[in-house]
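A protein chain is absent from this complex, but the other protein chains hold their places.
A and B are the chain letters, set down in written order, and residue numbers restart from 1 in every chain.
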Amino acid sequence: MPLIINDIYPEKLFREDGKRLDGREKNELRPIKMEVGVISNADGSAYLEWGNNKIYAAVYGPREVHPHHLAKPDRGILRVFYRMATFSVFERKRPAPGRREKEISMIITDCLEPVLFLELYPGTAFEVFIEVMDADGGTRCASTTVAALALADAGVPMRSLVSSVAVGKIDGQLVTDLSGIEDKAGDADLPCAITWFNEELSLLQFDGDMSIEELNESLLNARNALDQIHQLQLTALKSKYTSILEEVEGGED
Amino acid sequence: MMNIKRVISTIEKNYIAENLKKGERIDGRGLWDYRKIDISHDIIKSAEGSAEVKLGETDIITGIKYEVGEPFPDLPDEGVCTIMAELLPLASPLFERGPPDEQSIELARVVDRGIRHADCIQTKKLCIKENEAVYIIFVDMFVMNYAGNLIDAGGISALTALISSRIPEGVMKDGNLEWTGNYLNGKDLVKELPLIMTFGKIGDIIFLDPNLPEELVCEGRISISVTKDKIVSIQKSGVATFSIEEIQGLIKRSMELGREIRNKLDLWQYKVDK
Partner (left out) sequence: MENDELESEELDEFESDETNREIVVPGEVLTEDVEHFNPGRGTLLNKDKTKIIALNIGLKQIKKNYINVIPLRGFYTPRPGDKVIALVIDKNPVKYKCDINAKDTAILKPKNTVRRGKIRGSRNMEAEEFEVGDILVAKIISADRLNMPELTLVGKYLGKKANGIVISIDPPKIPRVIGRSGSMIKLLKNLTKSNIFVTQNGRIWIRGENIAYERLLIDAIKKIENEAHTVGLTDRMSQYIESEKQKRGIK
């Protein structure tokens, strides 16, 4: 029943000058802003703006598991709940969580679990709530990135951080960090995440078509972008403390 | 981590009540003071209107979406506005996952009633063609951090989101919907601005804008929505009872506070031009 202005895809995803529609080079990330400690009630929290994506993550735990039967006697469990706000997308999303949100929640849970020491917290849960308030492509990668920050902010012991990005192919060319429109109108999308303690991929999906050579090159593109994202995460985590250090000690030293 | 606030301690309850009797609050406010109110508008690109309102540490983000649908048969030339609230489990250890509970329904209902009875949303302007097509406006409030008094923060954030909205103008031509390329904005959609003021009651003491500990030890609350010159809705909740004199006093106070806050917030500044 709803009649809505059609979401028209552009015919070309590159401009005359060879840049992408939003003015980026092929392997350039969108502007990214991260901040930790944004939700005072949570044990740990983080906020991320990645292009037009606006995402909050909050961590609670270790705490009792509800429903109780999910608790494991020999180890803790990690539960991730990825949700999108009704107004975060072009057509209003139904308030109840859909299949897509459940699938992404599962993927992110599996991605983050290897960096945690769940065996130290039997019978309890770490719960990570991710709320996408504004979405513009790559939300699962942005969510993974911000969830890792929130866990670190909570003081949960971790083997390392986790960073995530999507690479892909649009108009036959390999690019890094697909925007919403590039994701929809492009040829291939490859979201991935890295756990830095072993430098291996912990999240990997692929949709579209690519040659073996293209896929190999894309993974290298991803690796470069992941390094940049990791640096931004480190800076965001530390700046909460270093800014206070500068404030109180700056004049004295 | 368990939260101490799930069961509020007896000493904290006594402490809050005893200080309120002396007109003191631990955060330094007087009985009739609001916490600091921070408003940002037009923050969500995907939404047709949006606002984030912080009332102290309480934080609510509201977004506007629209659909085009058929009007209700008894109101053939009026659009529809529905208000929803979600208490995200991210916002507090007191909130649980799952379908809307009483608290979120009350939040949405009280904000909705204030708006509905105040000549706020111009539903006739939301009609595209009588009997055929009207706008359905969704005002969705998401609680991002819960530190007491969601209702007042929700009311301001719903109004600001509506004022900041920008909705494509449609016309019906030969049974098809066409977009004119123009937009309806806050000035077209909204007229009166109903402000909700919530008062807590502990013992005989009544005070404005309960923070979280105060809300948890409150025996009852009363929320009063006012426009410039009228009372448009009242909601009493909790087990406290209020005398007629108390209600009369609160109504008078709400009108005064309403005028003061209306001027201070100046919500029309958040209008986005067409």
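Definition applied: contacts are C-beta pairs under 8 Å (C-beta built on N, C-alpha and C of every residue); 3 or more make two chains touch, one makes a residue touch a chain.
Note that the coordinates shown come from a computational prediction; the quantities given were computed from them, not determined experimentally.
Participant: Among the chains included here, which ones are touched by the excluded chain in the whole complex?
Facilitator: A, B
Participant: Among A:Ile104, A:Val128 or A:Met158, exactly one should touch the missing chain; which is it?
Facilitator: Touches the omitted chain: A:Met158.
Participant: Of A:Glu25, A:Glu64 or A:Glu91, which one is in contact with the hidden chain?
Facilitator: Among A:Glu25, A:Glu64 or A:Glu91, only A:Glu64 touches the chain that is not shown.
Participant: Pick from B:Asn14, B:Asn131 or B:Asn182: which residue touches the chain that isn't shown?
Facilitator: B:Asn14
Participant: Which residues does chain A use to touch the chain missing from this display?
Facilitator: 43-44, 61-64, 115, 117, 120-124, 152-161, 196-198, 234, 237-238, 241-242, 244-245, 248-249, 252
Participant: Considering the whole complex, not just the chains shown, which residues of chain B touch the missing one?
Facilitator: Its contact residues with the unshown chain are 1-4, 6-15, 19, 22, 24, 26, 28.
Note that in this section only the chains that are shown with their structure count from here on.
Participant: Flag every residue of chain A that touches chain B in the complex, lowest number first.
Facilitator: Result: residues 1-5, 39-43, 45, 52, 54, 56-58, 60-64, 66, 81, 83, 85-92, 95-96, 127, 129-131, 133-136 of chain A touch chain B.
Participant: Spell out the residues on chain B that touch chain A in their complex, using ranges where they run on.
Facilitator: Against chain A, chain B makes touches at 1-2, 43-48, 50, 57, 59, 61, 63-70, 84, 86, 88-93, 96-97, 99, 133, 138, 140, 142, 144-147, 168, 170, 177, 179.
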